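In this view, the complex is presented without one of its protein chains, the others remaining in place.
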Amino acid sequence: MSSSAADGNRRHALRIAALTVIATAIALPLVILVLGPNMPPGKDTTAGVSQVFDNTVLLVVMTPFTMFILIFILYSVLAFRVRPGDNDQRDGAAIRGHMPSQIVWLATTTAAVLFLAIFGSAELLASNGAGGGEGPKPIAKPSGSVFQVQVIGQQWEFTYRYPSYGGVETAQLVLPVGQEIEFHVTSLDAVHSFWAYELGVKADANPGVDNVAFVKVKKPGTFQIRCAELCGLWHGYMFDTGRVVSQSQFATWIAGQQRTFAGSQQYLPKYSLTYTPDPQDRAG
Amino acid sequence: MKLRRLIGFNLLTAVILGVIGFYVGWWLGSLFTSESVAYLKESNQHDISLFIGYFTGVLGFLVGLGFANYPVQRMLGKPASLREKETQGKTRYLGLCTDHKVVGLQYLIGIGAFIFIGGLNAMLIRYELITPNQHAWNGNNYLTLVGLHGTMMMGMMTSGILGPFANYLVPIMIGARRMAFPRIEALTFWLLMAAGAILMTAIAFGGFPTGWTGYAPLIDQANMGVDAYIAFFAIVGLSMCLLGLNMVATVITMRAPGMTWGRLPIFVWGQFSTAILMLLAPPVLISTLLMVMLDRTAQTGFFNDQIGGSSYLYENLFWFFGHPEVYILALPGMGILLEILPVFTRKPLWGYKLAVSGLMGIALLSWLVWQHHLFMSGINADLRPFYMLSTELISLPTGFIFICALGTLWAGRIRLTSPMLFCLAWLFNFLIGGLSGVFLSDVPSDVTTHGSFFSMAHFHYTIMGALLFSFFGGIYFWLPKMTGIKLNERLAKAHFWVMFISFNCTFGPLLVIGFLGMPRRAVTYAGYLQGANTWVSVSAFFLGGSMLIFIFNFVWSLVFVREPAGDNPWNSKSIEWQLPSPVPVHNFDRIPTFGPDPYPYGNVGSDAVPSMPAVTPARPTQ
Amino acid sequence: MSVQAQKIAAVVAGVLAIGVGIGAYVTFLTGGPTPYQVPVANTASGKSVNLTLQTVATIGPKLAPNDAWVSYLIRENGVWHRSTVWTLPANTVVHVTLYNYDGQSGLRNPFLSQARGLVGGSFQLNGKSMTSINPDVASHTFAIPGLGLIVPIMGVDGNAKNQCGDAPCNVSMAHETITFSFNTGKKGHYRWQCFVPCALGFLYGFGGPMQTIGYMDGFVNVV
Partner (left out) sequence: MTELAHHSTDYSVVESESPDVMGRNLRVGAHLWSSATAFFFVAFLFTYFYLRSLNNHGLWRPKGVNAPVTLGTLIAVAVALSAIMTFAAARKLRAGDRSAFRSLGVVALALGLAAVVLQIVVFATVGFGPTDGAYASVFLAWSGFYMVFVVGTMYWLEVLLATSFRYRGHGAAARPAPGEASGDAHRMGDDIASPISLQSPGADAFAFTWGVLAGIGVITWIILYLI
């Protein structure tokens, strides 16, 4: 390759590098200070906090790569395109590869990937599963006392049981604030998925399976509950609104529920982590 | 002779025999009675009749096309035949033809038709989602539309590039006259068409509420319509498996002298790596669906926890197929991308070995990641760090593809033709798709994104944004070769810009909507998402409109203008462009001998003259 | 006819054929039960709506393609119809009278045998005021989760005389009469369903009629 062309390419390379650095320098503060803190699902719960932090880190790691690729494509298209009316029929330079840049690329991507995997695993353990379903025997669990709430998915409604209050079953989900909650999600029929968006909790409900998720809510409020796994005709209508209230309000509420539903509670099966309800299949 | 043609083995006979076969099978099924199928009487469900009907219907269809002739002859000890000599004339496009170029064009039209049906369903889905409440499609129809859209696209687009382009081009590129198994090649296409027809019948039997994943036990519970889904996917699986087998065998055995593994065009590598997955993944799907079929008919208990089955079993088996499946959708597009880039940058492919290892690396890793679809399901929660790692490792070979594409752009002499534009769009879309994939692969952020519109938008970026864009890039690039007729370049660019912009206006916001808490496949959504959803629906309609531009261009150029393309309109140097357009029936008179360099572009010195083609195969005498 | 003309004719024909196809498809998808405008009675105590329903074990070939399916029926000015999409006025008390001719299936989740969201908090089973029933003798429930409404429906005793066959059944046959009232509240588009696994021959008793509008599921448009 003639020296002039080589100089030209070196100039292009420097420009692209500079642009990438500048763009990253501009983007990173925005990502960290503006975008990151506003990532879903919000910071009102332990699970939410860890997810927001996680999302922010992912964005930070992605930013330089994204900037590099986008700037490279844009720059090449602008700098190297053959303008209409340019009758120069010559080909481009016969470059078949460039070992250093290949090695650098491989090294950086590998480093990023390994970091993300290790970070994600650490974050997962540190945040008690970050609100995700961890199966019957969770490895990441909070130390100290937990407040058990069972979520029962059925076609097409979620109902809830509170074992520490005699296994009372309710139609609404109300949680005490500042208390480490241990959700036990199960299903009576098809596969559902219990998604409490603002809490940052999601756990599939499988028939005959107990799926545990942890969360601790910091301040009172409401949150929306949706079914996140296709479960049949009324999947789209399987939503509800939950409430987070103070300890005392919770006590009065649960007492009220125990009174209201005394009629059906006597027939409820003993509280257990999974149920095999009658009637059996095909019986009807 | 003419009469003989009419009543011979052709599409008409096939359709008639197919319908007859269906009703015969339906009647046979109605004869089944035993205590385990006693449920039939009280549930009005005729699953057994329907399954047998579909099976015999497909059988009749294939017999009508003439697929039975050869096996029967062989049973009688008649000798094997290389292939039928291609009948000339238009009729060969309407029946069993073993010319790989005819099959390629059959695939292009057939799959194209079904893709547009799938797209129509998408439009109807977006129409429903304009408002937060169900307002347009009655009863179960919304879920049926979702299922039809997903299943149709997944089933058809898996063969969307291997079918038309690989069948047509791979034999030419490796210097062969045919695929290894021409009859199997034809069979894969007609199986696919039969399957598509079967899926369309789902709405006649009450539709199906399971989406394209068909999770058990819902699929055991659903109405008869889901039998169409099961039959469709099983037949598509068979078609995919045979197509993959044929492709792998062809690349292994049919390469011309000089075409060593190190000289294969990157397009062939892309199809080859895909074909390996296509050969091995679908059998798992087929056996899974057969288990579902038995659950629904013979009352086995594979996925019914109440008689010892498990819903986890289905999720494991399905995604063990399902994840290679999504790379089956990604890899051939990469092949097209890296094949087209050198032509319009006028440079050799940058980092050929790296690109090949990227393709093969993706194909290998895709077997180790399937449980990242089940992060929230509670299966093997302890293994989630491993699947997180293996999933994120896939971004390394994917990164190879990117760096090779960027290196090829570098210091090239870029010509922004319509195929080139689609390739650049591929890079952009797949970048977004890959980055959004990182959020899904990372368990803590997957808690929110899993099963939401975010994951839906993610795989639309990787499948539609990558596969469909490279599909259209391939059409604009190779259709002149296949038909000998030029497509209108201005309309092509109009199509590109409308499609690219409206695509990003559709799925970019959907990423955000998912983050804001909208679950997939739900007909209702929270009121505060209405503005965004309306915007998405409108741009989705524009996206649909861009397809009409393409159809108009296709018809206008091919039917009315018919401007000859010439043998090598793009001044490409790969072998298919050294042949006349369209390629003659036997491709080559004498099998060519290949030189060392698959991409002989580029100037050694700044003052070099335009370089010459690497291979000059003898042209067929016209 | 010139070649060009032939081409144009072919293209036009093709476009027309596709258009007709799409039209038929869309019409099929939009087709379905037309909402039944429930008449409003203006009594001295303000507006009120009367809803008369019956549930039957088998709908029979006269009223539906799937003759063996369990179904709800509604009485529209004296005649029983199989329509489950109703339009009701907002903020109005709806008095429901329901005749159940179906047997006892039992609930999967006994919790749902407790009535919720009723005016006065209780319903009348054959004139007797109750708030919950034994889940094992439940035949169906009438539930509008969006309004927090659920009413368990007692099933007919298996060895009662004169069981009803195919719909429509009449009051001379063995049945249970349930009456209750609920308030429609604010405008909206709500689904209603049955929570008892009463679909014979389907896994968990929840397929077929339980997942098809027009049998055990429907919509309530509150306007």
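Here the chain labels run A, B and C in written order, and each chain numbers its own residues starting at 1.
By our rule, a contact is a pair of C-beta atoms (placed from the backbone, for glycine too) under 8 Å apart; a residue touches a chain by one contact, two chains touch by 3 or more.
Computed from a prediction, not measured in an experiment: that's the story for all the values here.
Novice: Among the chains present, which touch the one that was left out?
Specialist: A, B
Novice: One chain is left out of this view; which of B:T13, B:T56, B:T274 or B:T288 touches it in the full complex?
Specialist: B:T288
Novice: Quick one: say which of B:I16, B:V72 or B:V561 touches the chain that got left out.
Specialist: B:V72
Novice: Mind listing the chain A residues that contact the chain we can't see here?
Specialist: Residue positions of chain A that touch the missing chain: 208, 276.
Novice: Considering the entire assembly, which residues of chain B contact the chain that has been omitted?
Specialist: Residue positions of chain B that touch the missing chain: 1, 4-5, 8-9, 35-36, 66, 69-85, 87-90, 92-93, 105, 177, 180-181, 241, 245, 248-249, 252-254, 279-281, 283-284, 286-288, 290-291, 294, 298-302, 305-310, 312-313, 316-317, 320, 482-485, 558, 582, 584-586, 589-591, 620-622.
Note that in this section only the chains that are shown with their structure count from here on.
Novice: Assign the assembly's chain-to-chain touch graph to one of these shapes: line, ring, star, complete, other.
Specialist: Chain contacts: complete, every pair touches.
Novice: With respect to inter-chain C-beta contacts, which pair, A-B or B-C, contains the greater number?
Specialist: When B-C is set beside A-B, the one with more contacts is A-B.
Novice: Please name the chain that ends up farthest from chain B once chain centres are defined by their CA atoms averaged.
Specialist: Farthest from chain B by mean C-alpha position: C.
Novice: Just curious, how far off is chain C from chain A if you go by their C-alpha centres, in Å?
Specialist: For chain A versus chain C, the centre distance works out to 38 Å.
Novice: When the centre of a chain is set as the mean of its C-alpha atoms, what distance in Å lies between chain A and chain B?
Specialist: The separation of the two C-alpha centroids amounts to 30 Å.
Novice: Going through chain C residue by residue, note those that touch at least 2 other chains and give them in order.
Specialist: 199-204, 206, 211-213, in rising order.
Novice: What residues in chain A touch two or more of the other chains?
Specialist: 189-190, 232-233, 237, 281-282, 284
Novice: Looking at the complex, which residues from chain B come into contact with chain C?
Specialist: Touch list, chain B to chain C: 39-45, 120, 124, 133-141, 145, 203, 206, 209, 217, 220-223, 304, 555, 559-560.
Novice: In their shared complex, at which residues does chain C touch chain A?
Specialist: 105-106, 108-114, 116, 131-132, 134-136, 145-146, 148, 191, 193, 195, 197-206, 210-213, 217
Novice: In their shared complex, at which residues does chain B touch chain A?
Specialist: Counting only chain B, the residues touching chain A are 39, 42, 134, 139-140, 142-143, 209-211, 213, 215-218, 221-222, 299, 304-307, 310-312, 345-354, 374-382, 384-385, 388-389, 392-393, 395-396, 399-400, 402-403, 406-407, 409-416, 424, 427-428, 431, 435, 438-439, 442-448, 450-452, 515-517, 519-524, 526, 601-611.
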